[in-house]
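Down below is the structure, laid out as structure tokens.
All protein chains but one are shown in place.
Letters A and B name the chains as they come in the text, with residue numbers starting at 1 for each one.
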Amino acid sequence: MIPGPFAYHRPKSVAEAVAMLADLGPEARPLAGGHSLIPMMKLRLAVPEHLVDLGGLGELKGIKAEGNDIVIGAMTTQHELIADATLAAKLPIIRETALVIADPQVRYVGTIGGNVANGDPGNDMPALMLCLGASYQIAGKGSQRRVPARDFYEGAYMTALSQGEMVTAVRIPVPPAGHGYAYEKLKRKIGDYATAAAAVILTMTQGTVTTCSIGLTNLAETPLLAEDAAKAVIGTSLDAAAVKKAAAAAEAIANPASDNRGPAAYRKKMAGVMTARALQRAKARAK
Amino acid sequence: MAKSHVTLKVNGKPVEALVEPRTLLIHFLREQLNLTGPHIGCDTSHCGACTVDLNGKSVKSCTLFAVQADGGDVLTIEGMAAADGTLHALQEGFREMHGLQCGFCTPGMIVRAHRLLKENPNPSEDEIRMGISGNLCRCTGYQNIVKAIQYAAAKLSGGAFKAAAE
Partner (left out) sequence: MNDQTPSKEERAERLQGMGCKRKRVEDIRFVQGKGNYVDDMKLPGMLYGDFTRSPYGHARIKKIDATKAKAVSGVLAVLTAADLKPLSLHYMPTLAGDVQAVLAEEKVLFQNQEVAFIIAEDRYVAADAADLVEVEYEELPILVDPFKAMAPGAPVLREDIKDKTEGAHGKRKHYNHIFSWEIGDREATDAAFKKAEVSIKELISYQRVHPCPLETCQCVASFDKIKGELTVWGTFQAPHVIRTVASLISKIPEHKIHIIAPDIGGGFGNKVGAYPGYICAIVASIVTGRPVKWVEDRIENLSTTSFARDYHMTTEIAATKDGKVTGLRVHVLADHGAFDSCADPSKWPAGFFNIVTGSYDFPVAHCAVDGVYTNKAPGGVAYRCSFRVTEAAYCIERAMDILAQKLNMDPAELRMKNLVRKEQFPYQSALGWEYDSGDYHTALQKAMDKVSYKKLREEQKQRQESFKRGETRELMGIGVAFFTEIVGAGPSRNCDILGIAMFDSAEIRIHPTGAVIARMGTKSQGQGHETTYAQIIATELGLPADDIMIEEGNTDTAPYGLGTYGSRSTPTAGAATAMAARKIKAKAQMIAADLLEVSEYDLEWDVDRFQVKGNPERFKTMKELAWAAYNRVPKGLEPGLEAVNYYDPPNMTYPFGAYICVVDVDVDTGVTKVRRFYALDDCGTRINPMIIEGQVHGGLTEAFGIAMGQEIRYDEMGNVTGPTFMDYFMPTAVETPKWETDWTTTPSPHHPIGAKGVGESPNVGGVPCFANAVNDAFKFLGSTHIAMPHDHWRTWTVADKLGLHG
């Protein structure tokens, strides 16, 4: 219930923040919304010696269009994502997903940066980012680079971030207008991590699927891009047989842990069921 | 560890204090400011008994360090009634509709409902239930809490709430 002691730092710019992270070494952690980190600190599963609070950094806020991309500052909260009109119009899957993350209080504070960057297999946004083909802007002391979400996740709590680096923004290419989308999340109760969840983005032309991507949440140590499942529906009308094939393909790559949500075998099957239901809902929305 | 200096407003009053960086906001409020309205009910940021309003947002004060509230504006249950003691419509509604029993979840529930009604002054029942999904109650089964919030919503928009408490 009580965290261990740490030194607290409040940088006034991103440059200062990454310099601190680099200089203070591996015992320094960035503090975004803190709603993954602080609970772990209270259980003493995480005992950082330094916290670098990103709360004051206006540079990391904001949602703006840049060409065909939407760029979201890493410190944008789930609440801000839900409220944003541009996202609602252009990327409605983000709002749908944010609404099933945790609860209203956590959404007021929890950030997209935190949700995508800490490598927790239970977080919902990463699968979405894989599905959307998003990329992450990463800053380090004296460095800037961009890494596609699809190359970012290496294992549970292991990402492409080097020590001293942090995600500053999420860049998402906007899917074509009229795209079908759905985030289908099976959970024990509202706000829980997924027992299994599937994100689907697709486009249809004259009743046939032209593009599709599928991401899976909490079904392995990293979020999964279900490429075979997506391929199985492209060129089809998303009839029952195609959906069944996609579900089977999603199930095939799922490798969940057994936990209090259920045994691995059950969760694996649910990967298929969630994929099927997400495809059906996405189809209903596609124009 | 060296202490940090924090300055903030709490229930409309300026507050200045020295805190350890690791001091959770809930402990700062309860122990240093003697605001024992918000409560601690869990260790994993689920129950919401600690909910306060920070800079216009409902937050779980057990999952924030006091230093993160530096420069901020905090509202707790103790700040809900008017200066002359008149109860807020929510406080009145919770009593009218029997929306509490042991009272432990109540401060967090009321402060959350306050922000909920600011976000959405006329919520449907489903919106209310989603809106309080970060606040657990063991006594009431939520049904009368929903009514209490509906009562307050009606009163705040100048109407009256028809149903009685069960």
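FYI, a residue touches a chain if its C-beta (ideal position, glycine included) is under 8 Å from a C-beta of that chain, and two chains touch if they have at least 3 such contacts.
Remember, it's a predicted structure, so these values are computed and weren't measured experimentally.
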Residue touching the undisplayed chain, where the options are B:V6, B:L25, B:L64 or B:L136: B:L136
Touch as defined at the start, partner being the missing chain; which of B:L25, B:L64 or B:I110 qualifies? B:I110
Which residue numbers on chain A touch the omitted chain? 1-2, 4-5, 44, 103, 186, 188-192, 195, 260-263, 266-267, 269-270, 273
Touching the missing chain, which residues of chain B? 20, 22-23, 27, 30-31, 34-44, 46-47, 49, 76-78, 80-81, 87, 90-92, 94-96, 98, 100-107, 110, 128-130, 132-146, 164-166
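Basically, only the chains that are shown with their structure count from here on.
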The distance between the C-alpha centres of chain A and chain B, rounded to whole Å, is 29
Within their complex, state which residues of chain A touch chain B. 1-8, 10, 31, 34-35, 38-39, 41-43, 51, 53, 55, 79, 102-106, 108-109, 190-191
Which bits of chain B are touching chain A when the two form their complex? 1-2, 4, 20-22, 24, 40, 43-46, 48, 51, 57-60, 62-65, 67-68, 112, 115-116, 130-134
